[in-house]
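Complex shown without one protein chain; remaining protein chains in place.
After this line comes subunit A, so read on.
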């Protein structure tokens, strides 16, 4: 598979994918989680989280350099040996699989709660999963090009929302500033980074191998992460400025409620579908990338020639799993706030960090041995 068909995306397309991936679920739910912890100071946690995400993106870039021409799965096998490498690889495939299912479920829950209240959730999940299967079968290049097309709309609609909300801003909702304690901030920032940062680890499944100019990627990754997290920060700030911290914290989907409060000259009103479409665009890309890396990772572990045959069965599995992954809304809240952050931390930071260190040590000894041998 490696030699026959070369999948190549440009560094700019990588940036686009990172932006859409970062904003994905984050834009809809994190404002509530963060304001629940730090109240009106959530914007501050968000900004700190933004810089941590930047640092994390830089770490991923470094991982990419260390991996060289290998994919993450191959790299794990190289560092830990074949068996252990495959087991750890499977953990990542499962991570991506869980991610796909939870996102499908998110989409279903959101749509049935706010917009299509009588539609069976399975139908919505099936619709989205069909789209994802279609996209993943078409391949990364097609996904990336679709991203390039849709990101204009994404930012256009988001920008429109921000402009329409300007008259509703109440600056006094931000006061008193700096009230939240250090531990509150830590929790909120951890929550933020675990949604907007750590899942980016999955990009290593195809980056830097699938990039046509791997050396230029540094700024593209950093800028992608910056723009993505900045968007989330702006939305969080708007939620606080318009709705106030206590109302935001109580909402399941605060940014949707945010869009509900637009009332410009009594003409531009009730435009919450804008917010919904912005979010659907980003969740489509987030779940597609999750699913793509899941399939790609599994194909590499199983050493099958081409990943396409795996797409449909895995898609069906993900769809079925999506109906049970969150049995109810309470479980979803609990999972997101309690279990997901440490899970993402282990998968996103701890394992790759250990891998990187072991690899460096191995390289060190190897080169020492070589120099001794000479």
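Criterion: a residue touches a chain if its C-beta (ideal position, glycine included) is under 8 Å from a C-beta of that chain, and two chains touch if they have at least 3 such contacts; residues count from 1.
The rule is simple: contacts and distances are computed from a predicted model.
Of the names listed as "Solute:sodium symporter small subunit", "Methionine synthase", "LrgB family protein" or "Ger(X)C family spore germination protein", the one that matches the UniProt record for the absent chain is "Ger(X)C family spore germination protein".
Within the complete assembly, A:247 is the residue of A:247, A:275, A:332 or A:347 that touches the hidden chain. The chain omitted from view is touched by exactly one of A:119, A:216 or A:362, namely A:119.
The missing chain, though absent from the display, is touched by one residue of A:70, A:218, A:260 or A:308; that residue is A:260. Residue positions on subunit A in contact with the hidden chain: 113-120, 123, 172, 175-176, 179, 243-244, 246-247, 250, 257, 260-261, 263, 269-270, in rising order.
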